[in-house]
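The complex appears here minus one protein chain, its other protein chains still in place.
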């Protein structure tokens, strides 16, 4: 009895000390906790506050957004969703199908957003005929970052095929330079693998094998060859790769200790922070490929259903702030990505971002704008997990490419 | 039971039960209702969200066809047995050393005990560096001049699990030591003196007389360490995140990943049920014997 009373008393006392939802407040869960990410976020928030709303920050970092996702799930289970949430990959689609997200159709049509976003990303914005989220940016995953001085010194050309890349890398290895800065962290290895698959197989193969999970394609020689290539890459990454942070790997390229790194465009910030300039001190070019692939990741915000008119008004303001072309430009200049909208001027962006923007236009036309596997846009998490398991295990053990393909097919079928 | 105090007629037997019931209700809901819920989910087709249908044992079949789960189960056995053995031996060793009327006992005890106070959220990064061959122990020893020295278990799919054991031992030995020390302090010192007079050396006295007397301490250490090892979760996440590859996956991380990262709630629930069954297989016989004895004593 006593116990219960004390609990009750504490509960009442403490809940009074925590302010209830203030008026005109927009609460959002996101996983942007790095300094540059927060600076970028502030651009949207500033725009939001011009409309008279305050931002209530519920950042949850870690696990590439995994902790934030978990926080969201328990909050929805408790019937206490935030106003908005940064949605990754398939997360938004699932919540939309569950009916937890507001339809943004009116906003999309009124403001002409439908044509402002690339058709290839619609899958992550719209489900069952309803738009459910607004995208702020697009990251490109299949970038290669190179140290220009190293390239010049050893007379390396920008590789057009994976074979060329490997030949050059072997040359660098002989000269005592670490050719490729990589870690054995599962996601970093998977990024390399997906770039190889998309590059050697082309965008159509990628769409069939990875996005479509077609068993024949998964078993095909192209897939075996991709594993072979990854095995060759492993011999070219130098020593002590365990647990190497991606940013540490980037520093290795920046300092000339290593020649190249395959990483999404967030790596660019590391070079810029060191005062290095694209084209002069470091190079950015797409991973070698048959077709002009652009592997994308987007950050989009969904709005959870609520009866509170104040929160609803805040959600509208938040969506508008995100889709504001000027906000998209400012945000992405800081974040290192490019605007999700296709009609924003990128004049003031750096050379790499401008190239990315131009490459995307081209990729949209060619149909080679393809969803990233590692960050969960190509397939839903249960399948992405299988890719990650098999590829990482292949990378750290002596598994043969044939066995890897068999394990991949078995794993995918088991997860279906 | 028959010897318990005859109070029922005086206060009425309802009061103790009444006082006990609120916490019982909460624990019953928080443990057993939730376990029942988990079993139910494990028989359903749940993916991202709970779904209350029935698919039989399909999720268990799926679970046992997942290579990562096999790794996790293997690791649990390797980890638990090594962790228990090393922690108990080292904890006992430390307790015996500390029991030799050493100077600065308080300080030393605090040093051995403090890891227990820290979570791996806190010490994970430091451990990662220490075990990393290019930053930690190997590098330091190499720089001291012993250049062939290699300590790179963390990079090896076969040996990385032993690194997890090392960190876990580091965290828990102090606790084992404290319990053993408590046990040693409870032993009459005249026993040692008597044995010494008979000419037995200290090591022999400990091996054949003292240690057997610590049986209750051993039992509680085993129980508490099993608790720690089954729940070892943030340890693995902070140290290796299951890697290299999936070579340090444990059932607890497997379950968490399946449920919250891979939208396979049904598989996650099935793995949780497997874990609970393992725990029950160990704990229930122990509880049974302990409580039966307890009943006789009082």
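Of note:
Per-chain numbering from 1; labels A and B assigned in written order.
Convention: a residue touches a chain if its C-beta (ideal position, glycine included) is under 8 Å from a C-beta of that chain, and two chains touch if they have at least 3 such contacts.
Here is the rule we go by: contacts and distances are computed from a predicted model.
One subunit of the complex is not drawn; among "Carbohydrate ABC transporter permease", "NADH-quinone oxidoreductase subunit J", "Chemotaxis phosphatase CheX-like domain-containing protein" or "protein-glutamate O-methyltransferase", its UniProt record names it "Carbohydrate ABC transporter permease". The chain not displayed here makes contact, within the full complex, with A, B.
Note on the undisplayed chain: of the listed residues A:114, A:158 or A:247, the one touching it is A:247.
Among A:64, A:310 or A:354, the one in contact with the hidden chain is A:64. Chain A meets the missing chain through residues 2-3, 6-7, 10-11, 14-15, 18, 27, 29-38, 41-42, 45, 55-65, 67, 70-71, 73-75, 77-80, 82, 245, 247, 251, 264, 266, 269-270, 273. Summarising the interface, chain B meets the missing chain with residues 1, 3-5, 7, 10-11, 13, 15-17, 19-20, 23-24, 26-35, 37-38, 50, 90, 93-94, 97-98, 100, 102, 106, 108-119, 121-123, 125-127, 129-130, 135-136, 139-140, 170, 173-174, 178-179, 181-183, 185-186, 202, 216-217, 219-220, 222-224, 226-227, 230-231, 233-234, 252, 255-256, 259-260, 269, 272, 275-276, 279-280, 283-284, 287-288, 290-291, 294-295, 297-298.
FYI, only the chains that are shown with their structure count from here on.
Annotation: 37 Å between the Cα-based centres of chain A and chain B. Those residues of chain B whose C-beta lies close enough to touch chain A in the complex are 18-19, 22-23, 47-49, 62, 65-68, 128, 132-134, 152, 154-155, 157, 240-247, 257, 260-264. Listing the residues of chain A that touch chain B in their complex gives 1-4, 63, 66, 69-70, 73, 90, 94, 98, 184-186, 239-243, 380-382, 384-385, 389, 392-397, 407, 410-411, 414-415.
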